[in-house]
Structure formats: structure tokens, C-alpha cells
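In what follows, a structure is listed as C-alpha cells, so that the remarks can point back to it.
A single protein chain has been omitted; all remaining protein chains appear in their positions.
Right after this comes subunit A.
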Amino acid sequence: MRPAIMEEVEALRGINSVKIKEASEAGKKVVGMYCVFSPQEIAMAADAITVTLCGTKQEPIEEAEKELPRNLCPLIKSSYGFAITDKCPYFYFSDVLLAETTCDGKKKMYELMEKLKPMHIMNLPQTATGEEALVFWKNEMNRFKDYLENQFGVQITEEKLRAAIKLMNRERVAMKKLHQLNAHKPAPISGMDMMLAQWLKGFNVDKEAGIELIERLIKEVEVQMEKGIYAFDENAPRILLTGCPIGSGSEKVLKILEESGASVVALENCTGYKGLDVLIDEEKEPILAIAEKYLSTPCSCMIPNHGRLDLIERLSKEYEVDGVVDLTWQACHTYNIESFTVKKFVKDTLNLPFIQVETDYSDSDEGQLKVRLEAFLESISNCSLAE
């Protein structure tokens, strides 16, 4: 049975698009962001609202392809399409955009997008290892801080930074706790609902209200668990989904998996657990602590990216996973190449079944995807029957 509070979570979509309008009209500054590397705390300390910008739907891709190549990752095309068609309220109300140099596709897309709105680009180092990378990234944090201070005519104080860190850590703790509920066998929440709750948090204009809602959701789920109410039965194969980010409109692989009988218990992607794993150290100097946290994100843009394998291993054990599904958006070179390493690691080291699927946001390959994913799940059931 679906937790009743999920309806309130879903209602956030409507509420947030109204709230962002009201806040902007009341003179609040809005910083729009795309990536899990974006240090929201710095923008919040500038008294601005931070929101995730739209980029998970097929709809605006056709428009985007008038300027962008077709053979490009759908996330980039969708983000740009939303921006040029003005169909994303969060983009519309953003005063500034925060971009970051992750993959090549995004970097070059930002060159086009910065013609639409004031944009600050953070230079992300290509590696997270070594002291130089951290020094460089910390400097980027200061650059962003200076940019916002100039742009908004405010001062970002240490006190405000510390308050923002505390608030965002509380959000992380709540979202992490929600995610960890599915470590229970059987899982109390469907992967679809988990994705929705995790994804929607990015649009929360009122962070406190968002945290309170998730805490209530957790309580409701815990009560259901005590009564023995779960989203799946014990035999459903437990899947860890890794790879490219997903959201509402780009959830097809997750949806097909669960419609075929799997319980997707862990979302190791940027829209899921990846950004929640590490909290910001509240004791350290704030800018350094923020830089450390974000640099620890195990993204495929990084060389090397051992952190992703470590996280997959940890989650696989903690969530008693039966198989790993790696989703790659078409033309996402970093995740696509890294899939080979992930496959080897999952099969040889973790001894778990693994499948990679490469697809886009459209429905055109749903039939073929179903064959692959159902066959993968059938092979997992075969193994468990044999044991």
C-alpha cells in the first residue's frame, strides 16, 4: 500500500511552481542549478532560493535539436529545450544560473545557454584526488561567493554559511533516512515513489517545509512497516539502479523494472543517494567544508572515480541487492565508458548479476527495453531457484 503522504509529496510540484512565483515577485533572488556538484549553501547564504532546473522530460527536446546535435545526451537536450521554450517555471524565475564544467556536452551547451540569463560557471577539477584539486575547488567556491555578492549586492557571512550548511545537512539526513528505509527486506517504498520524493526535493522553495514533509513520510512508512505493509513481497528481486540521473519523465527504466516485478531498492545516481551520502562538516571553516563535500561526489566525469565502485559495493551489501542495473543516456560518454569498469567490478568482485541499458527519454524502444530487463530479472530468479 502506497503511503498516503506520497500524495502530499506529489502535490509539491504544483505548490513549488506557485511558491517560486510568489517568492520572486516578493523580491527574493532565485539561483537555478542543474548539477549535484552545485553548492546550494553558498546561494542560500546570499539569502537566495536555490532550485533545480527542469531537464528530465522528452517534450522540449525537439526544439533543442534545432540548435543542438541530435546525437547528444537527452538530459542536456531537455535542459536546453526547457530553457529556450520557457516551459520551466524555475528557469523563468531564476535570477542567475549556476553551471559547472562536468561533461563536455554540458559545457558547450552552457555556452549557448548563457546568452539567455546571467550565468556563473564553476570550474570543476577533473580529479578529486590530491591537495591541489581541493585548493582549486575551494577557490571556485570563493569565486561563486564573490559573484553572488556582486550580483545580489549582499554579503555572505560565515554565520549565514553555517546556518545554510546546518539546514542542508538536515535535509540530507532526512532524505538519507528515507532512502535507507528500503534497506529493509522487503522494501516498504517502491523505487518509483522513492525517485519522486528524492527528485522533487530539488524544487523545494521552502526547505523547512520539505524536511518536515519527508519526516512525516518516514513516520508513516515506519508505522506501515510495523504492521507488515510493504511495497513488494519478499521474493521480488532487489535491484540497485546506478548510472545517469533520472527524474519524472525520464523514469522509464525504473518503471519497466518495477512493472516486471523487481523492487528497485537503491538509487545510486545523482538524483538519488549519491548527493546524500556525505554530509558537510559543520565544525570546519565553512567554505573549505563545502568544497570538501562536493568534491567527494563520485561522478563519472572524475578521473579516477573509485568512489562510485565503493558506493555501489556499500549499497549492494546494506540493501541486500540481487542485481545491478546501470542506466546510460545515449551519448553520455563518461557513464557509457565507465560501465565496462562497473560491469567487471559488479560481476567479478561483488558476484552480482549486472546489466547496462543505453537509451534516451523517448518511448520508441520500450519493447526492446522490456525484453532486456525482463530477461535480466528472469536470470536472477533462475539463480535463486537453483540455490
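Here is the rule we use: a contact is a pair of C-beta atoms (placed from the backbone, for glycine too) under 8 Å apart; a residue touches a chain by one contact, two chains touch by 3 or more; residues count from 1.
By our rule, contacts and distances are computed from a predicted model.
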Hidden subunit of the complex - UniProt protein name among "2-hydroxyglutaryl-CoA dehydratase", "Cobalamin biosynthesis protein CbiM", "histidine kinase" or "ABC transporter permease subunit": "2-hydroxyglutaryl-CoA dehydratase"
Per the touch definition above, residue among A:Asp281, A:Glu313 or A:Glu374 touching the missing chain: A:Glu374
Contacts of subunit A with the absent chain, listed as residue ranges: 358, 364-365, 367-368, 371-372, 374-375, 378-379, 382-383, 386
